[in-house]
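Note that this complex is displayed minus one protein chain, with the remaining chains in position.
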Amino acid sequence: QAEKATPKQGGTLRVGFLQGSTSDSFDPATYNNDFMFVTNYAVFNHLTEFAPGGAIAPELAESFEAEPGAKVWTFKLRKDVEFSDGRKLTAADVLASIDYHRGEDSKSAVKPVLAQIAEMKASDDHTVVFTLTTGNADFPYIFADYHLCIKQASDGKIDPMSRIGTGGYTVESFEPGVRIKLKRRDSYWKEGRAHFEQVEITTISDTAARMNALMTGQVDVVDRPDLKTIHLLKRAPGVRVETTSGTLHYTMPMHVNTPPYDNRDVRTALKLAINREELVEKILRGYGTVGNDHPVAKSMPFFDPAIEQRAYDPEKAKFHLKQAGLSSLDVQLFTSEAAFEGAVDASLLYAEQAKKAGINIEVVRQPSDGYWSNVWLVKPFCTSYWGGRPTPDWMFTAGYSKDAEWNDTKWQNERFNTLLLEARAEIDQNKRAEMYSEMQRLCRDDGGALIPMFGQYVFALRDQVQHGELSEQWNLDSLRFVERWWMA
Amino acid sequence: MGRIWILVGERLALGVITLLVVSALIFVGVELLPGDLAQEILGQSATPETVAAFRHELGLDQPAIQRYFHWLLGAVQGDFGTSLANNRPISELLSVRLGNTLFLAAFAATVSIPLALTLGILAALYRNSIFDRLCNVVALIWVSLPEFFVAYVLILFLAVRVALFPSLSNIDPGMPFGELVYRSFLPALTLVLVVMAHMMRMTRAAIINVLASPYIEMARLKGMSRLRVILYHALPNALAPIINVVALNLAYLVVGVVVVEVVFVYPGLGQLFVDAVTHRDVMVVQSVGLLFAAAYILLNLIADVLSIVTNPRLMGERR
Amino acid sequence: MAVILLVAIIAILAPVIAPYGETAVVGEQYEPWSSQFLLGTDNLGRDMFSRLIYGTRNTVGLALLTTAIAFTVGSLLGIVAAVVGGMTDRLLSRIIDVIMAIPSLILALMLLTIVGASIASMVLVIALIYVAPVFRLARASAQSVVVMDYIQAARLRGEGLGWLVVREVLPNIASTLVAEFGLRFCFVFLFIAALSFLGLGIQPPTADWGSMLKENATLISFGDITPLLPAAAIAVLTVSINFVVDWMLHRSSGLKD
């Protein structure tokens, strides 16, 4: 056992992923699936990374610190880092890489988050100073995001398609939508990382095929095994299933500005009419926990365990309906497997449960194709998911604040929005905790999101693949397994 | 012989027109689909601003007509343009995939066609016997099951239970031929099972159809054996419908194997096409669509020409 | 024959025969076969047996409707092309070529996303796609009929197109069309199942064999037989339909052995 637990160099890691598409490219602004996320973390480095246990740790930055008020942040860079073509990393590379996502014509998903940077400059070759518009105690977290990889700059700009990074691996071949082959760099600056000699990541979008590939030993790691059959997969020789519970959660956003969802009692009735335990049991096969209609996960800072868990209560739901002046309720729930795996089944189950509360839910399945542009943010009641954000501030800002781009419930709560701004700049951790607790309650009781469950990240691997303590932010050791794991 | 070439010429000309219409239709279809490449790639995390910026970068803000003719102009010169999604030349993208697709289709065809014809002939020979019934039932069961299910069953028995063949067909262009065959064995077998029944049954039906002809009776009156009657006398006269069904199935093998490609992770054109459609990568959709349509038209043409060539009545000039 | 009758009866009497509702969650997931749940339960704890029975209705009914539309339109157009000939024939044939030259799943995807994915539009779109092969078949077989003297006699009588197509030609190519019907019918519900894979097919929780198969298909990888039930239902129906077709063909081929 002890022998297995010590990292060993060598071997080829073969990975099978659900996602991956022919439209994939190395342009960090367009990364949109696990395949590219993982590739990104293998080939490039970031200013910070998630350490096991959920803490934020410096990566390319040697250290970072804030001036009081958390408005000005100084990041010191490592001096020994080389790109795979031998060039040394400098502050110019960092500035250009971040700038790429900030510009007027940026198409990057992190553009809204980076809007808080009022100014950034290099005070010397290895120091970068950020000045923010408002104080943000959680600022270093954003640099762990996969979009913000550091590429080489020339004339203050990066080549977005460039494959030259500072990471532990270099790209040997890449066929978008099919597979990528990575090769270990001998001169990787990070100690004790990048153990595999070669890594081959293949897109296996068919779930059964992915599991078969794992069982027949054609791949060593797969993501998202089929939960329906996971009990059977566990029995397969040489295979083990592991989980991490991160911030992933499944939601059913209601537009609070659209009748009947504009009535708080109706929303509450709908929230009470769902049997969360049964959903976790049948849809997630137990690989998850019940949600409490707010997006803060147990593992996140400032989660308030004191808030009462909402339970399935058809009678109380009926009561709330009556409060709203209704004896029964007919609603349409738009859904698709694109929302999350099992979304359609979850909706169907919910519909069956809600019948007991006098609520008729018509499940309208939509084409997977185009779901995010046609349904999400468009239909007043649908299924969706959030990968989650590492901090409550970031999570709330992205999906619940009044001018969030992805405010999928159209929720506009005055008190909540004020608290959000106050809490962000607050340094006193206790006060912060209080504020975040109130925001969680507001979200739970007044918000438009029905959040029935938090999902665990589930992955399966062959026995010879070993790893240390896992980081839980995202799937597969926060997407960093390529450089963190090893072959026993 | 001359008439054949005239026919081929005419059909090719018509084929080109069909291709144009198909490409235009596909273009319009993809344009009409909600969402565009910019939206699809940015996905859930898109904001209107970033989508607009991306659109501009991709040139998607130009009028559709202009983009179509730009592509068409290139395509006519053999340049399919570059994939908007990742800036790679489409022809390069296509050529590898096309090779793979053709390899798989050829593999499945070389197994299934002779097998289907043989079984069809034997079924016609021993029609209504146990053998015939059995052949039919087995073949029908395989067609009645969806391709993915056939694939799963094969994987279960030939890859998981008994590790004879790999369940993933991740082939590389550089692999030796034997390796290619080994790796694509299961997808090919799946396809064989899927297309067998149609061809076999048509062979059987076509042969039985001519068995009531006077020349078959004549052959029997000449004392020819049953096998010879079927092979030498019935088969040549039943070829036209058989050729047509074979062509149809070949077209399917080239064009319609997305599901099998997905299950076996076989990097063929089908996956590329579906991927491109879901991402609204119009140029790629167009180009693959064009290849598919061309394959279909070409196979149909070949079938028609073959039916003529194998029919002396249509071939030789009249006396 | 008997199987087909049985299927028809099941389809009509589904609510009477099925022990549980089509969508009712009545137990735990994947319960084994028992006297309570004859064929066990599915992934949401719905009774497999009941769903299979309701599935008969939806699957067979819809497939029948779709195939019927495809055959009506396809064969009528095909015969018209053969009877009228000339430009009409050429034009129709080219249009059909275009439909056939676009991969069907993609065509369905495009059309359905454009017109919206209701059951009605699904039926129509699949029907449209299958019009193409039916057209080709009908045209080819009609071409050998239209040269017959009795067609000429009808033309000389001054009959209109409708009469020629429906009363003179159609009855003579019916057996060929029926033969094709046997396989097409089964292709249609495979197609419906494939569409539900793209999120376009029959709306859940409606039970249909194709989707039931798809939903439980992964189980087969572990040798679990649950997915075999809908698969077997499909296979048995296909085989029996085609045997009836064979029998009809045999009768019309003129062979008596």
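Chains: A, B and C, in written order; residue numbering restarts at 1 for each.
In the analysis below, contacts are C-beta pairs under 8 Å (C-beta built on N, C-alpha and C of every residue); 3 or more make two chains touch, one makes a residue touch a chain.
Basically, contacts and distances are computed from a predicted model.
Note on the omitted subunit: UniProt lists it as "ABC transporter", one of the names in "ABC transporter", "Probable glycine dehydrogenase (decarboxylating) subunit 1", "Hydrogenase expression/formation protein HypE" or "Peptide/nickel transport system ATP-binding protein". Though it is not drawn, the left-out chain touches B, C in the full complex.
When you scan C:D47, C:D97, C:E168 or C:D208 for touch with the missing chain, the hit is C:E168.
Within the complete assembly, residues 212-215, 217-225, 228, 232-233, 236-237, 310-313, 316, 318-319 of chain B touch the chain that is not shown.
Hidden from this view is one chain, which touches chain C at 148-150, 152-159, 167-168, 171-172, 174, 255-257.
FYI, only the chains that are shown with their structure count from here on.
The distance from the centre of chain A to the centre of chain B, each centre being the mean of the chain's C-alpha atoms, comes to 40 Å.
If each chain is reduced to the centroid of its CA atoms, chain A and chain C end up 43 Å from each other.
Shared contact sites, meaning residues of chain B that touch two or more other chains, fall at 33-34, 148, 152, 155, 160, 277.
Annotation for chain C: residues 109, 113, 217-218, 220-221 touch two or more other chains. Across the complex, chain B is touched by residues 94, 97-98, 100-107, 109-111, 113-114, 133, 179, 183, 186, 190, 193-194, 210, 213-214, 217-218, 220-221, 223, 227, 231, 234-235, 237-239, 242-243, 246, 249-250, 253-255, 257 of chain C. Within the complex, the chain C residues that touch chain A are 23-25, 29, 43-45, 109, 112-113, 117, 198-200, 203-205, 216-222, 224. Chain A makes touch with chain C in their complex at residues 207-208, 211-212, 215, 226, 228-229, 232-233, 282, 336-338, 344-345, 348-349, 351-352, 363-371.
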